[in-house]
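Every protein chain except one is present and positioned as in the full complex.
Letters A, B and C mark the chains in the order given here, with residues in each chain numbered from 1 onward.
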Amino acid sequence: MRSKNKKFCLSKSRVILNQELAQRRFLLRFEAPEIAKKALPGQFIQVKVGGFDPLLPRPFAVSWTENDYIEILVEVRGKGSSLLAKAQEGESFNLLGPLGKGFSLPKGNTKNLVLVAGGIGLAPLRFLAWEASKNGYFITLLYGDKNQSCFLPLKKLLPEKVLVRSIVEEKNGQTGMVTDLLKDVIEEFKDSCFFVCGPKAMLKEVYGQLARKKIVRAQFSFEERMSCGYGACLGCVVLTKKGYKRVCLEGPVFEGEEIIWESI
Amino acid sequence: MRSKNKKFCLSKSRVILNQELAQRRFLLRFEAPEIAKKALPGQFIQVKVGGFDPLLPRPFAVSWTENDYIEILVEVRGKGSSLLAKAQEGESFNLLGPLGKGFSLPKGNTKNLVLVAGGIGLAPLRFLAWEASKNGYFITLLYGDKNQSCFLPLKKLLPEKVLVRSIVEEKNGQTGMVTDLLKDVIEEFKDSCFFVCGPKAMLKEVYGQLARKKIVRAQFSFEERMSCGYGACLGCVVLTKKGYKRVCLEGPVFEGEEIIWESI
Amino acid sequence: MGIDLKVKIGSLELNSPLILASGTCSLETFAFLKPEETGAVVLKTVTLKPRQGNPPPRLAETPAGLLNTIGLQNPGVEKFLEHEIDLYPSSYKLVGSVGGETIDEYVEVAKKLEASNRFAAIELNVSCPNVNKGGIEFGRDEMLLLELVKEVRGAVSLPLWVKLTPNTSNIEKIALETSRAGADALVVTNTFVGMAVDIETQSSRISTLSGGVSGPAIKPLALYLVYRVAKNRNVAVIGGGGIFNFRDALEFLIVGAQAFFVGTAMLVNPLAAKEIISGLKEWLAGHGFHSIKEIVGTFREPS
Partner (left out) sequence: MGIDLKVKIGSLELNSPLILASGTCSLETFAFLKPEETGAVVLKTVTLKPRQGNPPPRLAETPAGLLNTIGLQNPGVEKFLEHEIDLYPSSYKLVGSVGGETIDEYVEVAKKLEASNRFAAIELNVSCPNVNKGGIEFGRDEMLLLELVKEVRGAVSLPLWVKLTPNTSNIEKIALETSRAGADALVVTNTFVGMAVDIETQSSRISTLSGGVSGPAIKPLALYLVYRVAKNRNVAVIGGGGIFNFRDALEFLIVGAQAFFVGTAMLVNPLAAKEIISGLKEWLAGHGFHSIKEIVGTFREPS
């Protein structure tokens, strides 16, 4: 791992596009050729907003790449994401990436993928969907979100071939979570490979359901508070069967079987 | 001094105009009706830029007012002024003002005023020039600046009637400082009233020249590091014959005779 | 919104938990306050003799912080009582802050302040880092501090607040003993000693070698000290250091402060106090609380 040839790099990158996709959710496209060239689905970048306020860079999943461009999806939560949401086209930010270990597409003859996205957790799965569909996989997306107004424009974001089942938590009448969707369809997909991203409670619930059905081919993308994003601070750990692992370096994607789910 | 009826107020004000006047020098116009109504020449405002970075508001002289509008002239020095210089039209900032004690126009029959401006020190004198010329005073401006590229567009900034003598420090050939200009003309203006703003060393030199000629009618506008700008912290003092006085409250304008110049 | 803002600091009832910190407000500040929402206003520290204060520059900005070296500029207690105190509106609870170089000086000033009948409490500033004598020495030398508190306690009957220095390693012990010596409340904390250098001139950016750092930068440090002092439930704690908004104030209340003070925030934004109170009310109401007291000390220790 004597990585003198850098796996990731720091680049000052221009915002090419900043578009409001849904309530408090934005799509930002950057011109970042070096990152775009290397990034794989499931990897992320660190975006530095502000000087000392906020101090730390903010991690965002790479959500799409093409030629010199990468896109991220930003949900407004606090200071950092608000500032990003206000970014002017033409403005530049320091980006560090691509970081972390991404998803692995199944080898052999498993061609069915199920992506399970909770809210903005769609971001890395979107990139995966594009890559996988290029490579001839069949993709089903289960997507749940809080309400209609923050619901992401899936048609716009995803390749055509993806089969979508979605649900909204706070809609009058039929409501539920993405984990309810999963419950309904899990039997159909027992031989598929699962890719999951969303809040921790949702990851845990999804893992539980899959485990009960003895489905082991499942990769989970984790979020954890970060500072460096490249393995230096040991700040972003998740408890695995081999002890604490860094979400930013050994993750953010982990096999379901690696994680000590009781700690989540 | 039980000031329940506020002398100054805090208002969220929009930038109406941001124009580069000369190298690293900008004119900003704000929509700030309450401040515009009350401000007098020599007073200043505190502009809050950034959240915690920078933390403190920045003081700028009111340089002009009309109806609901006020203007300030900003020289880019550090973080705060750089951010202001980049302000978009339409962007809002918290402004506190008008603050401090301004210039007093001479009563009686002295109608000749000499304004002595070092660089961006022109800012408050500009406002004075407009007010004084409305009130029938005769105004001579002595203005010196570092070099040709930061030289302020006096025609644009000042009322027509002002007589201008200016000098540039770093020009090939004839060079000098505003204090050299003063030396040349001081005899002519022995009965005038002087208004001076610029760097401390320049104030001191001007005071020295005036004192040697026994000219006592001279008001000096001081700069000092500030935090509150409204008298609360005792941070911005200058040594006077009556002890330390707050530049933000008892100043920024002081009579030359009040100051202990050896401390400057 | 029907939130009961009242708090008690020892026997003293305050209209709200918000206290304006010493040295960061003046007559002008009152235009931005409301008496019914203001717990108390601690006036600038006064000493027996007039103090000219330190030369400028007295201020330097640090990352998310303010470094100051005012040097306790004040007209001396007599002039203060003669010319200044009457200018302050009587609708507010005022607290007199006392500084000094000897115990006798503290005692004398405290007695004079009490005799004016204008004060609801006396605060001992034993922790100003910007004066050569007195100040921080008392804050650090435990024996001296205890003697000081006892002497003042014996000389005045007003509630006695003692403002501790953070620049010590055993604040719990000092706090405990100070309260035993008769303090009705501990104010935690004064500024942290700091320094800033102008690289171009290789000299201090303020007129003295070091000064006191306040503002958001010190908030996590101050909060930890308040937590430690407040663990001793026998004395009231007024907590602060870097409080800029209602969320910051809540952090201090949660770890056990009965009231909080606001200093630098008022310098940056004179409406800070009002905004903090309205933010507190709204948050408490939205979370089902009815009074400030309910949130005090609700901190859940990590397991």
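For this structure, a couple of remarks:
Operating definition for what follows: a residue touches a chain if its C-beta (ideal position, glycine included) is under 8 Å from a C-beta of that chain, and two chains touch if they have at least 3 such contacts.
If you're wondering where the values come from, they're calculated on a predicted model, not measured in any experiment.
Remark: the absent chain touches shown chains A, B, C in the intact complex. Considering the whole complex, the residue from A:44, A:60 or A:230 that touches the absent chain is A:230. Within the complete assembly, C:255 is the residue of C:255, C:272 or C:292 that touches the hidden chain. Mapped onto subunit C, the footprint of the missing chain covers residues 62-65, 67, 140, 167-169, 192-197, 199, 201-204, 207-210, 213, 215-221, 223-224, 227, 242, 247, 250-251, 254-255, 283, 298-302.
Residue-level contact of subunit B with the missing chain is found at 52-53. The set of subunit A residues touching the chain not shown comprises 1-7, 10, 48, 52-57, 94, 96, 224-228, 230-239, 243-244, 249, 263.
FYI, only the chains that are shown with their structure count from here on.
Ranked by how far their CA centres sit from the centre of subunit A, the chains are topped by B.
Our note on geometry: subunit A versus subunit B, Cα centroid distance of 54 Å, whole angstroms. For subunit C, the set of residues touching two or more other chains reads 63-64. Counting partner chains per residue, subunit B shows two or more touched chains at residues 52-53.
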